[in-house]
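Each remark here refers to the structure printed beneath this line.
The complex is shown incomplete by one protein chain, all other protein chains being positioned as in the whole.
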Amino acid sequence: MSSQSPSQRERWRHIIFGTDTPAGQRFDLLLIIAILSSVVAVMLDSVQSIHQRYGDWLYGVEWFFTLLFTGEYLIRLWVSDRPLRYARSFFGVVDLLSVVPTYISLLVPGANYLLTIRALRVLRIFRIMKLAALMSEANQLGLALARTRRKIGIFMFSVLVVIIIFGSLIYVVEGPSNGFTSIPRSIYWAIVTVTTVGYGDISPQTPLGQAVASMAMITGYAIIAVPTGIVTAEISAAHIARRYERECPNCHRHDHDPDARFCKQCGTGLPKPGDDGS
Amino acid sequence: MSSQSPSQRERWRHIIFGTDTPAGQRFDLLLIIAILSSVVAVMLDSVQSIHQRYGDWLYGVEWFFTLLFTGEYLIRLWVSDRPLRYARSFFGVVDLLSVVPTYISLLVPGANYLLTIRALRVLRIFRIMKLAALMSEANQLGLALARTRRKIGIFMFSVLVVIIIFGSLIYVVEGPSNGFTSIPRSIYWAIVTVTTVGYGDISPQTPLGQAVASMAMITGYAIIAVPTGIVTAEISAAHIARRYERECPNCHRHDHDPDARFCKQCGTGLPKPGDDGS
Amino acid sequence: MSSQSPSQRERWRHIIFGTDTPAGQRFDLLLIIAILSSVVAVMLDSVQSIHQRYGDWLYGVEWFFTLLFTGEYLIRLWVSDRPLRYARSFFGVVDLLSVVPTYISLLVPGANYLLTIRALRVLRIFRIMKLAALMSEANQLGLALARTRRKIGIFMFSVLVVIIIFGSLIYVVEGPSNGFTSIPRSIYWAIVTVTTVGYGDISPQTPLGQAVASMAMITGYAIIAVPTGIVTAEISAAHIARRYERECPNCHRHDHDPDARFCKQCGTGLPKPGDDGS
Partner (left out) sequence: MSSQSPSQRERWRHIIFGTDTPAGQRFDLLLIIAILSSVVAVMLDSVQSIHQRYGDWLYGVEWFFTLLFTGEYLIRLWVSDRPLRYARSFFGVVDLLSVVPTYISLLVPGANYLLTIRALRVLRIFRIMKLAALMSEANQLGLALARTRRKIGIFMFSVLVVIIIFGSLIYVVEGPSNGFTSIPRSIYWAIVTVTTVGYGDISPQTPLGQAVASMAMITGYAIIAVPTGIVTAEISAAHIARRYERECPNCHRHDHDPDARFCKQCGTGLPKPGDDGS
């Protein structure tokens, strides 16, 4: 491979990292199709009846994709300026995990569950998305969410404490005879209840336990307003901030519509909005 | 039918498309009643006990509505300037699907389930709503939602990836012996859990599986904040934008209350707000 | 009763309708306690074990409250300037329904379920709340919600159509053998699913049915963002509008904090905020 000319390497780099060239776009599209097909194949193979009938065929499909992704992985290593850094990056590890289980299954025949790791391939689509036209929208959203990180963290910690307290409470009130056999299991019940999932696999039987459960439900139902409020306020603020981004060079007025080309107060031409507009 | 005078065609067109004339409004009201009645009839007929007792009567009702809607469909084709375009439009197809199953059931007697398609008739009410006074409100809402399409799309895709990963994880952790017989079924469980629906038809039995489930629940509980934030910010922005719609012709001040009649800065009369005000 | 002096009637009117006088406040407090106690008594009486042990005692309590509320009802009729209008008002009917079932149970001994109507007494608390200090907050909230009525109406109708379509679809896909015995029952399942309640009393068994259910769940999970967005935008707008309520009489600046007493730009005294401030 190292015998190939640098221009050849350059061409591959363009195909893999390029998002504007026709070759790069065709590559991205083919890759998305390959990823989705291989994930669907992994899923279908886990269904007993399909495995029995089409198992051999799916085995071939799997090896086809594994070799394809292995080739892609090696090319990525080759065209990368710092191969080791790529190999240790998040997507480098995902790329590796996408192919390794199939090879291991040759050596360790019984490692069926290991093969499920290949479902992680679906994560690889994010990389393609990141390079595509959706980047700006996703970035905006990502930034707004990143800014709420600390507030959401405090909220999640508080919810966790509430869950531990409700779990301990129901353990005392209901006890092992009603299915609440331990505090961890009671906390599992509290999570099921506070998040309003409500499987019903464990549910309080005594009136007092039902009263505790009612409080847990109402708490879970009401506090969902908090993270929603935090995220909404941040996204709204980003919306408003975009209106204040541009200033009229003549009258210094802000508050222009994103698509305005002239100052609405004095008619002076406005600077173009940044590339991160919606 | 083609022998009828153009003025006759014009009159029918007014009745069908008109929303301001008394005849048009009466037609819309009758159509809504007919649609709802026929949908209720289809529903009742699917109840075993009602079918056995009132089946014949409902059969007659069904044919009455089918002939009525067939007539309406033909008149729509007739008064339309471009009948083919109507026939291939969304509502044209819905109109056709509303009557065809009944005719088919004459030829293919056993096609009971086919008749359920007639429940799609309920979609026809949207057309009448579109022509009515609710148009402006629905439009505002529709526009705001349309603008969030890409952000919501990115979010939904991320949720799908999260669901696939949780589904694969629980499949490995719990396995077929606990009801997670395949990855697709495990993904079904993940959807039931992340959306906080929680049927409880499949639920994790092992402590590790319950830990994975807890993470899935908390994820689903927390990320609902994201689409809510996106939609709210967009609707709020539309609200605020309405304040900037009008400008004082004298001092060019914006920011007037929707019900303001004079500029709050210089007292000049303001233009009336557009018809799309709340 | 008509022999009593007008001043006596005036005094009762003050007690019943007054919210500022000590007598009026004491009356409100006593009424709230009486209402809550009587509702709790009705509830406890419905528990089999409590009814068997304390049934006679609760029967006495019930008659005490019934006579008390009957007296209150008659006094309200008496002090009201237009008794008939009161009797036909919402709260007039609730007041009557709060006492009538007990009298009927004397005549028709088996009418046990009828007695449950008395739980409606809890509605009477709203009247007292309306007259109390919470009025302004509740009013603000009520106004904001009232303004969203049409948008929420359109949304609810759309959700209903989505539910009917999902219900019909699952009926075709799963059929009576899997518990979906009729379209109405399938629609009940669709409501349970789209609202993310998820009892699990009926749940899809076939892979195709689970796919339909998955779509219904994701739909229900995502569209909750819409009413939330509508209500939030309206409440936010009311918040912002309150900042624009007051204008500086000197420099015409708006945007004053609700608790500001002087214009923050020129220091002129500001008019007091309206009584509907928070």
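Labels for the chains are A, B and C, by order of writing; each one numbers its residues from 1.
Here is the rule we use: a residue touches a chain if its C-beta (ideal position, glycine included) is under 8 Å from a C-beta of that chain, and two chains touch if they have at least 3 such contacts.
Fair warning: this is a prediction, and the values are worked out from it, not measured in the lab.
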| item | value |
| --- | --- |
| Interface residues of subunit C (partner: the chain not displayed) | 39, 42-44, 46-48, 113, 116-117, 119-120, 122-123, 125-126, 129, 134, 137-138, 140-141, 144-145, 152, 156, 159, 184-185, 188, 191-192, 194-201, 220, 224, 227-228, 230-232, 234-236, 238-240, 255, 257, 264-265 |
| Absent-chain interface as seen on subunit B, which is shown | 196-200, 228, 232, 236 |
| Interface with the undisplayed chain - residues on subunit A | 147, 150-151, 154-155, 157, 161, 164-165, 167-168, 171-172, 175-176, 181-184, 187, 193, 196-200, 203, 207, 210-211, 213-214, 217-218, 220-222, 224-226, 228-230, 232-234, 236-237, 240-241, 244, 247, 252, 254 |
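The definition used in the following text is that only the chains that are shown with their structure count from here on.
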| item | value |
| --- | --- |
| Homomeric contact subunit A-subunit B: same or different residue positions, threshold half | different |
| Contact-pair overlap exceeding half with B-C, pair selected from A-C or A-B | A-B |
| Identity of the chain that, by mean CA position, is farthest from subunit C | A |
| Centroid distance [mean C-alpha coordinates] between subunit B and subunit A, Å | 28 |
| Where subunit A touches two or more other chains at once, by residue number | 196-200, 228, 232, 236 |
